[in-house]
Every structure is written in C-alpha cells, then in structure tokens.
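Pasting a structure here, questions to come.
Heads up, one of the protein chains got dropped from this complex, but the rest are sitting where they should.
Then we have chain A:
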Amino acid sequence: MAVPKTREFYKLLRSDTMTRKEKTRITKAKLSRFLFGFNDRRGFVLKVTIYTLLLCIGFVYLYPILYMFITSMQSLEDLLNSSVNWIPSTLYTDNYSKAYSVMNIKDSLMGSLLIATVPTIFQVIVASIVGFGFARYNFRFKKLFFALMIFSFIVPPQILMMPTYRLFSNLELTGSLNAFIVPAALGQGLNSTIFILIFYQFFKQTPQSLYEAAEVDGANQFTCFFRIAIPMAVPAFIIAFLFSFVWYWNETYLTTLYLTSRSNELTTILLQLQQFERTYEAMYPVTENSPNRINEGIKMAGTFISILPLLIVYFFLQRYFVESVDRTGIAGE
C-alpha cells in the first residue's frame, strides 16, 4: 500500500478501519520519508546537516570581520577591561577619526581606485583575448606556450623583483600608473594566468559547433569572438573583473616597489595602512603618560577603513555576482 498524504495520514491514524500493525507500518514509512526524504524531496536530517554546516562555516567567515569591527569600536579602557569582550561599553568612534586623519583618506582613496580600476580593465580584456586564442585554435607550440604561461604564474615574484624594477625604471614606468597598465595590457598583470585560465575554460566549454555554424555563414574569426564568445562569457567577465579589482586593490608588494620609491602624489589606502604605525607616531607624538599611544583599536579601525570600500563595492556587486554564478548554469545548457 502506498504511503498516504499527510492529511489523510492523520485521518487514517484516528480511524478504526486499520489494524494496529498497518498503522505502525504507515507511521514508520511516513517518518522515514520525513527524516530521509524521497525522490526529489530532501529529508529532515539532510536539511539540518546542510543548515548547520552553512551556519557554522558562515560564522567562521564572519568572525574575523566582526572581531575587527568590534575591536575598532572599543576605547582604550574597554580594550584593557577583560570583562568587555564583544559589546563596547560606549559608542566610541575616536579610533576612526584618528585613523581617518592618519591615512590621508582623500588622496589615498583616489589612488586606490585608479590602481584598482584602470589596470583591471586592460587585464580583463587582454585575458579574454588570450584565453580565446588558447581555447579556440590549434597552433604549433601551443602546449609549450600554455606551460610557459602556467610557469610564469608559479615563478616566485622575488626572483623577478629586482630585474623587473630595473627594467621599469629604465623604461621610465615607475612612479606612475603605467607601471601597472603596461604589464596588464601585455597579459602580465597581477595573477593574469588565473584570468587567462578562467577564460580558457569558459571558451573551451562553449560548444564548438556554434563557431563552425557561424563560420559556414561567413563570419570571420573576430566576429566569432565578439558575437559568440564574449556574450557567452559574461559571467567570466564579471568574476574576472571583481577578482582583478580586489587583487589590485589589496596589492602592496608592487605598489611599494613602484610607487614609494619615487616621491609622488600617487598613494593607496593599503600603502597608508602599511605605514600606519609610523605615520601615527609622527602625528601623535608619544609623551610621558599621554593617552595617544597606538593601540589595537586604532589599528583595527585603519584596517577596517581599508576594506570598507571593497565591502561596499561587494555589497552592491554581489547580487550580480551571485546571479552571474547562477547564469553560468543557463549558458552551459
């Protein structure tokens, strides 16, 4: 006998038409369906596991940010008071006003935005072109070039640091945005290999028959690229853009190398964060018994300011971002 629907099930239990044995059998079947699910319905046990896991891992991801935020809101007394752990005793924003002035926000924000956006645009465009070349065509030494591309990703940057720096200063690229644009436009930007690989994968998965059909209809290779490949790879573009933006934003190694070595106005928020303690001590000299000494709260405030723009950008973009991940499912069919 089939397992009845829930409403009928209660009716059956109350009625006397069934024997006790029948009733237990049906109850058991019903319970097992509830706990373990059947067909496409997921059972209760699985659901609980999924939600528990999601919540736990979600907490792990949020914890450092919460910690950072809360520490940044605490005054010195709260920091020293071991009974104040999570909730600051007063709303204390002095840390932020100090960090704000120390980091010279106006200029550094502009610098950060420039460095994050302009090379990113070049990088994404070039990566898509190169990725298409690798995915679509066969040519001699393709495997070799591909291997070399991966190789260029794994070379420790320290090997290349000094020669590259000399090259850049010979080419007069240092001290300006060009130090980032030129490599990005030549496919050697930050983590370029990853972007090329992402595009390579996406273009590989586009059905080849589409291109062949277009070619039969007389489309040339560039039309194929612009009219078929690019529209199919919109999710890849969004992902690549966000990643590249974030990586350029967070880059300090190269910015230190290329920007601080020459005195100029271009500075980024993260460079300011690096020099945070030094700048702070210069701005608020430590005297005997002064309350000005740098503390965790102020440092965390600075750190929080440095990721705040990213969080805002992410907050607005994430909808498209998450959707784009969804949309890839449609593209694959």
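By definition in this document, a residue touches a chain if its C-beta (ideal position, glycine included) is under 8 Å from a C-beta of that chain, and two chains touch if they have at least 3 such contacts; residues count from 1.
Simple rule for what comes next: contacts and distances are computed from a predicted model.
When the listed names "Zinc-finger protein", "Na(+)/H(+) antiporter subunit G", "Sugar ABC transporter permease" or "Cytochrome bd-I ubiquinol oxidase subunit 1 apoprotein" are checked against UniProt, the chain not shown comes out as "Sugar ABC transporter permease".
Residues of chain A in touch with the missing chain: 39-40, 50-51, 53-54, 57-58, 60-65, 67-68, 71, 126, 129-130, 132-134, 136-140, 142, 145, 148-164, 166-167, 183, 185-188, 192, 194, 196-198, 201, 205, 221, 225, 235, 239, 242-243, 246-247, 249-253, 270, 273-274, 296, 299-300, 303, 306-307, 310-311, 314-315, 318-319, 321-322, 325-326, 328-329, 331-333.
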